[in-house]
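Only one protein chain is missing; all other protein chains are in place.
So that you can tell them apart, the chains are marked A and B in the order they are listed, and the count of residues begins at 1 in each.
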Amino acid sequence: MADVLLSVEGLTRRFDVSKPWLNRVIEREERQFLTASENVSFEIKRGETFALVGESGSGKSTIAKMIVGLLEPSAGVIRFDGQQMDFASGAAMRTLRRRFQMIFQDPFASLNPRWRVEDIIAEPIRTFGLLRGAEISKEVGRLLDLVGLSAADGAKFPHEFSGGQRQRIAIARALSSKPEFIVCDEPTSALDVSVQAQILNLMRDLQDEFGLTYLLISHDLSVVRHMANRIGVLYLGRLVEVAESKRLFTDPQHPYTRMLLDAVPDLALSGRRRMPVTGEIPNPINPPSGCTFHPRCPKVMDICKASNPPDYPTSTGTAACHLLAPQEVASTGR
Amino acid sequence: MAAPLLSVRDLIVEFPTRRGTLRALDRVSFDIAEGEVLGMVGESGAGKSLTGAAIIGLLEPPGRIAGGEIWLRGERIDNLPREKMRRVRGRRIGMVFQDPLTSLNPLYTVAEQLIETIRTHMDLSEKEARARAVGLLDRVGIPAAARRIDDYPHHFSGGMRQRVVIALALAAEPELVIADEPTTALDVSVQAQIIDVLKEICAERGASVMLITHDMGVIAETADRVAVLYAGRLAEIGPVRDVIQAAEHPYTAGLMGSIPTLTQTAERLTQIPGSMPRLNAIPQGCAFNPRCPKVFERCYRDQPNLIARADGRHVSCWLYDAQEKEVSHG
């Protein structure tokens, strides 16, 4: 049960955001790079839901895109079921590709408006040559039924469906190649809450039925809490904390995680005491020195400005914060 | 209770299309008291933004008010001539929109826009207006306001820009601020700050707020009372705590159950089957009847009106009709 399905090591991605060459020469500017993801490592076990949570600029979508091969990493290694992913090699990747899929954020953009639903869902089946002829339409009907639509819906076009129904179609497409691992990039953030509940429940049911492994990308802590077994918190492209879901919400170790939790509006009206949130996310092109969170951190120390903290072990994971350093290290920093 | 600041009575908004008229708001009635924050929630397409637009007279054509009345402190404003309505907007009703970029002109500095707004509505000299503008920016939490006031909107981050918009909305001391999804485009950590600023500054100036959002959490944090819209009709209205903790309308109850929270540990979320009907396919009787777990015969026949409940709550559901009670008991 505890075997690792996907592992990511030192995943880094830099984007060149420099102005065009001529502008740089005339305005005497340096080349500029945006580090969307820096040295990110984590493992996802078979059958679990691992969530990456973070605000804009945290690099969560960049990491998701690198894992499914939509973006090339600048550095780092991705292993799927023990095999290193190399998207440049077509033939070797073909068998691997069938085993993972992706669900996107915007159900209005993720389905080709000119295609019939049956063709959309059958695309992975045809691309991988899994079935042929009448078997395909039978399978499409089964998949539609599985996600709570009817087989007759296959003949329609995407614009005839509501947002929630479209996301069901996108899920049916993702399931059609019988994958083991699905990357879900903000699967419900474009949907209304009552529809979100339907989709989240559906995703859970499918996980139970097929033993799926999910990587859930989200900015919504309550969705993450509801869905994930383990959670990684990202801040400016760095993984600041990884912990088991329950632990993260009851006992956050990193000050940023704590701040994020305090920022979520309290629907239960419990009147829990919260620390006011301060500051904004800095410009990722020129991130602060040392620990990138130090300008906003209520517990900032001198060492935080100077050096980037390593990952220290916590009870159920890791956290990158100097506060967690063994005592003698912290004292030299002061 | 004192006379309300804003009173909306049986508001009907319609969109004529080539295939018949769509009724986007159907007899919506509510009041906002002096200094009160009224939250307005609903799913996309429920009509919450449309309600705000109708109040400030900015309905996109071909949409039009087809019935009902809107009163602002005893003065009827839904039928004012365009010129007069323009003076009400900005002076008496301030606005904060979802995307700060649409409410700020990118070609003018923040100072120019603030000072112009202040001087349009108040009899102040350039210098006095500028001092006032700096004070406002400082109040909404913009660091070094006196220097940053001469920056252009694009020099500010998303959160700071929304602070500028709030300052702009409050520049002429309006009695009512309509905030339409003011934090939807922002990150959670910024959202919390903006909500706090909006709430504090309105409270200290005695302005009432109509807060339009799809986020129940924001409402819970901010509003005194909440109105729930469904398919252009008011489902329920009442004090925030009551509605959130003991919703009466089956739709509100389902909605509350479908929101995952940081404290609950339920395996599955309660879900409402189906989705909100499109405007051209609203069923007869109660609009919620195809999805309602407690539906009965009358719901298919008659459209329910708001029924007054205890503690200033109102709900439009036949379950709470006195007559129905008698029938079911008898």
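Keep this in mind: a contact is a pair of C-beta atoms (placed from the backbone, for glycine too) under 8 Å apart; a residue touches a chain by one contact, two chains touch by 3 or more.
Going forward, contacts and distances are computed from a predicted model.
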Please identify the absent chain by the protein name in its UniProt record; candidates are "Helix-turn-helix domain-containing protein", "NADH dehydrogenase subunit M", "ABC transporter permease" or "Urease accessory protein". "ABC transporter permease"
Contact with the hidden chain (one of B:147, B:241, B:278 or B:301): B:278
Touching residue (missing chain; options A:4, A:70, A:285 or A:306): A:70
Out of A:57, A:124 or A:265, the sole contact with the unshown chain comes from A:124
Touch assignment to the omitted chain, from A:43, A:81, A:106 or A:139, lands on A:106
By the contact criterion defined above, which parts of subunit A meet the unshown chain? Give residue numbers in ascending order. 65, 68-70, 90, 93-94, 97-98, 100-102, 104-106, 109-114, 123-124, 127-128, 159-160, 170, 173, 177
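In this section, only the chains that are shown with their structure count from here on.
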Can you work out the whole-Å distance between the CA centroids of subunit A and subunit B? 32
Could you pull out which subunit B residues touch subunit A in their complex? 43-44, 157, 159-160, 187-193, 195-196, 214-218, 220-221, 240-241, 244-245, 254-255, 257-263, 267-273, 275-276
Subunit A residues touching subunit B - in the complex, by the definition given at the top: 55-56, 162-165, 192-198, 200-201, 204, 219, 221-223, 225-226, 249, 259-270, 276-278, 280-281
